[in-house]
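Every protein chain except one is present and positioned as in the full complex.
To keep things simple, chains are lettered A, B and C as they appear, and every chain counts its residues starting from 1.
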Amino acid sequence: MLGNLEVHNALVSLIVGRTSVMIFAIVIGIIVIYFLATTKRDNLPKVRRLAGLDAIKEAVGRAVETGRPVHFTPGWTERQLYTGGSGGSGGAADILAGMSVLSYLARTVADYGSRLIVTLGSAELVPMAGEIVRNGYMAAGKADAFKPEDIIFFSSDQFAYAAGVMGLVKREQIAANVMVGPFLAESLLFAEAAYQVGSIQVAGTPSVFQTPFFVAVCDYVLIGEECYAAGALLSEDPHQLGSIRGTDISKVLVVAILLVGVLLSVLGSKVVVQLLKT
Amino acid sequence: MNIDATMVGALIAGAATIAIYSYLYEENAVYRLAESLLIGLATGNVVAITWDAVRRAAFVPLVGGQVIWIIPIVLGMIMYLYFLKQYSYLYRIPLAFLVGVGTGLTIRGSVSANLIDQLVGTINADFSNPSNWLMLLGIVASTLYFVFTFGGQGKTGYYSQFHSRFSTLGRWFLMAAFGATFGNVVQGRISSAWGRVGSLLTPPAIYEVPIAIAIFVIYLIYRKRKHT
Amino acid sequence: MKFDSRWIYVAVFLTIGIPILAPIGLPVLITPTTRGMFDAIQNLPSGSIMYLGIDFLAVSQPELLPMSTAVYKQAISRPISIVMACFSTTDCPLFTQRIIQQIGYGSKKYGEDIVFLGYFPGLETPIAAFAKDVRSVVSVDAFGTPISQLALMNRVKSAADFNLWVVMTSGDYVPYLRQVQSPYHIKMAFGTSSPEYPTGLVYYQSGQIVGLLNGLRGAAEYELLIHSPGSAAGGMDAQSVTQLFIIVAVIGANALYFSRRKKK
Partner (left out) sequence: MPASKTLAREVPLIITFLLGVLTVADYGVQEPTLQGLSSTAQSWVVVIAGFAVGIGVINLLRGQWYRVKTRQKGWYNNALLITTLALTSVWGIIATTKDPTYSYVYFNLTVPLTVTVFGMLAFYIASAAVRSLRLRNIDAGIMLVAAALVMLRNIPAGAAIWSSLPAIGGWVLDYPNLAAQRGIVIGIAIGVVAVGVRTILGYERGYLALSGEEKK
């Protein structure tokens, strides 16, 4: 189901030109790659910590204390990996963001010696998530602890998947619930189910329409672009941090274009709009 | 239309509704049964529909002489090598295919709809309306809220202070949006529950409600006895 | 102290259920967007051709089915021809057939005044093709009859032959605006589920669509307009009572929170 903003955007897209899209994609791409390539250990940018990411360790620690498992799900991702999603969501990027958090989570869980259950609502993620978790265990030197049966695909039907996850969350009495990825209506179903079993919840979704429910129910929330930055921040790799610096510069650039555009528009010139529409 | 079949159908649907809603009290055997049924039925339905779609999209043209369709069919089959330990890495080839196309589509869709449309929409707003100036402020503040690498904790420079104030303002706008979205979704959610509750409360399904309540009460008494 | 959420579940069940068993009949005011769709169908000159897409996901059934039923009832009572088709999901044709089974064709004769063409997967691509040349997409109707044998279809070549285009959908209505409304300037109206309504208003205000139904509320208003009260009217009571309950409960919880904090 589409959300309001997405529907609106899709219509506005009628009037938007293609050249400007290409220019923006290329310029932002170049800025990101430039900072990615030039950032080294000695010129690391200062980074704002995200409480949600720091909380992952705490949550896994809790799971170890209580002897109950950690649960991860990227949300109902049917078709999103290869169709690009629409308007308010980030399509494949949302899934890749979730997978980089999963990769970190798997390493942490293996390190701490807890158990990680991954539930999926999209079949093409089964090999991807399976290998990522296996690698996480391998990186922690505990390849034997990896159990393939803890990578669970329930259904590509949204609410069959949701019913499966809700049942599992309560049966396994999960201690920590990490949800990062593209979420739809199932967001609140999972958050409430996990709340009722008293788990620590770290959740994030770029979807504007589901973030409110995470904010209302979960302990730590990644909002909007924080989800994409999460993987880079967790990796602590200078190149990845450089790429965040690149997106920040791009944001300032976009805000500048916006302000110039509004100023000229108030003065009676629509030149910026015309440029954007080419 | 056969009345008996409709009636039985309504009774089945009613029982299904009660079984799922029983989860609201606690996770239980009846819910587990419904959950298994739902996953089995819905996934089976997905398999049937997907099979039909793949057959029409790839196999029919292939049989009709368009040999090129052999490529996606083979790529699709390569995915299954994931289950063979020795060749499992080959699943990455079709996966890379999916991710490549998906990423490309995501970039172009996102830049046009999420970036340029928003800029055009904002610049074209009617700025004789003061509310639109507030909106502009909100857009700038909430965009800058997502700046991660400016003004780190150590710096107390002029810009850094300005930015931290500004991103607080951004957070307030975000909270207003989250509240508004939350409030706006409520009615749609009530409607969806209303649909199920409504069919549960019309005959013949309504006769299942007292039965369900009776079973529930007996269960509660039984459990209390067992605990004391 | 942690409050047991299950009391809230019971309350919500009651606030939804009681108005169903004992309708209060809170007044429902007709919104202009709803009247817009009603008038558009009502004022179609005799002999016009209307497109009706009953095109929603199964999960939207509570809102969209009563709405679609009401619009279908009005459409078959008018001296116009109706072409039905679906483009959204595999669920859609089943809902169209269900409405036809329950209500029938009225005084209309299948093939001459009304046809159902079935489901065409792919949304935007087939919509665009259908609008340009109906025959490039459709060769037989939903029941397997070649469209050359359907008298009505001789009058329908492309989107330009339609006087009104109505789609009842749970979200994906933008492709219709993009592929039908803007290139062919056809009068258009939508029935949507409530979360989509606010954005739909943008298109109503810009004049791209002449009518828009707002979820259950729109359905209830429509039932009132066609003087055929159905299930939706009762739904509005449930809607009002439950939302009011939530607001009161939120205020109550806050009051409790503050009185506790003061004591400490």
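The rule is simple: contacts are C-beta pairs under 8 Å (C-beta built on N, C-alpha and C of every residue); 3 or more make two chains touch, one makes a residue touch a chain.
The structure displayed is predicted, hence computed values, not measured ones.
Asker: By the document's own contact criterion, which visible chains does the hidden chain reach in the full complex?
Answerer: Displayed chains contacted by the hidden chain, ordered by label: A, B, C.
Asker: Can you work out which residue in C:I18, C:V59, C:V140 or C:L225 touches the chain that's missing from view?
Answerer: C:V59
Asker: Among A:A203, A:L233 or A:V254, which one is in touch with the chain left out?
Answerer: Counting the whole complex, the residue in contact with the absent chain is A:V254.
Asker: Tell me where the left-out chain touches chain C, residue by residue.
Answerer: 3, 5, 8-9, 11-13, 16, 26-29, 58-59, 61-62, 90-91, 94, 98, 194, 198, 236, 239-240, 242-247, 249-250, 253-254, 257-258
Asker: List every residue of chain A that touches the chain not included in the displayed model.
Answerer: Per the touch rule, chain A residues meeting the hidden chain are 5, 18-19, 21-22, 24-25, 28-29, 32-33, 36, 79, 81-82, 87-93, 95-97, 99-100, 103, 120, 122-124, 126-128, 131-132, 134-135, 138-139, 149, 151-160, 162-163, 166, 185, 188-189, 191-192, 206, 208, 211-213, 215-217, 223-225, 227-229, 231, 239, 243-244, 246-247, 250-251, 254.
Asker: By the contact criterion defined above, which parts of chain B meet the unshown chain? Give residue numbers in ascending order.
Answerer: With respect to the unshown chain, the touching residues of chain B are 5, 8-10, 12-14, 16-17, 20-21, 23-24, 29, 32-54, 57-58, 68-69, 71-73, 75-77, 79-80, 82-83, 89-90, 92-108, 110-111, 114-115, 118-119, 121-122, 131-132, 134-143, 145-146, 170-187, 189-190, 192-197, 199.
Everything below uses one rule, namely that only the chains that are shown with their structure count from here on.
Asker: Can you tell me which chain is nearest the middle of the complex, judged by mean CA position?
Answerer: Of all chains shown, the one whose C-alpha centre lies nearest the global C-alpha mean is B.
Asker: Can you tell me which chain lies farthest from chain A, using the average of the Cα atoms as each chain's centre?
Answerer: The chain lying farthest from chain A is C.
Asker: Calculate how many whole Å lie between the centre of chain B and the centre of chain C, each centre taken as the average of the chain's C-alpha atoms.
Answerer: 22
Asker: Would you please write down the residue numbers of chain A that are in contact with two or more other chains?
Answerer: 10, 159, 209
Asker: Send over the residues of chain C in touch with two or more other chains.
Answerer: In chain C, residues 59-60, 193, 195, 198 touch at least two other chains, as defined above.
Asker: Please name which positions on chain C make contact with chain B in the complex.
Answerer: Contacts found on chain C: 6, 9, 12-13, 16-17, 20-21, 59-63, 90, 101, 121, 193-195, 198, 215-217, 231, 234-235, 238-239, 242-243, 246.
Asker: Give the list of chain A residues in touch with chain B in this complex.
Answerer: Interface residues on the chain A side: 6, 9-10, 12-13, 15-16, 18, 20-21, 24-25, 28, 45-48, 80-88, 90-93, 96, 124, 126-128, 130, 154-157, 159-161, 163-164, 166-167, 170-171, 208-209, 211-213, 215-216, 223-226, 229, 233, 241, 244-245, 247-248, 251-252, 254-255, 257-259, 261-262, 265-266, 270, 272-273, 276-277.
Asker: Give the list of chain B residues in touch with chain C in this complex.
Answerer: Per the stated touch rule, the residues are 1, 24-25, 49, 53, 184-188, 190-198, 201.
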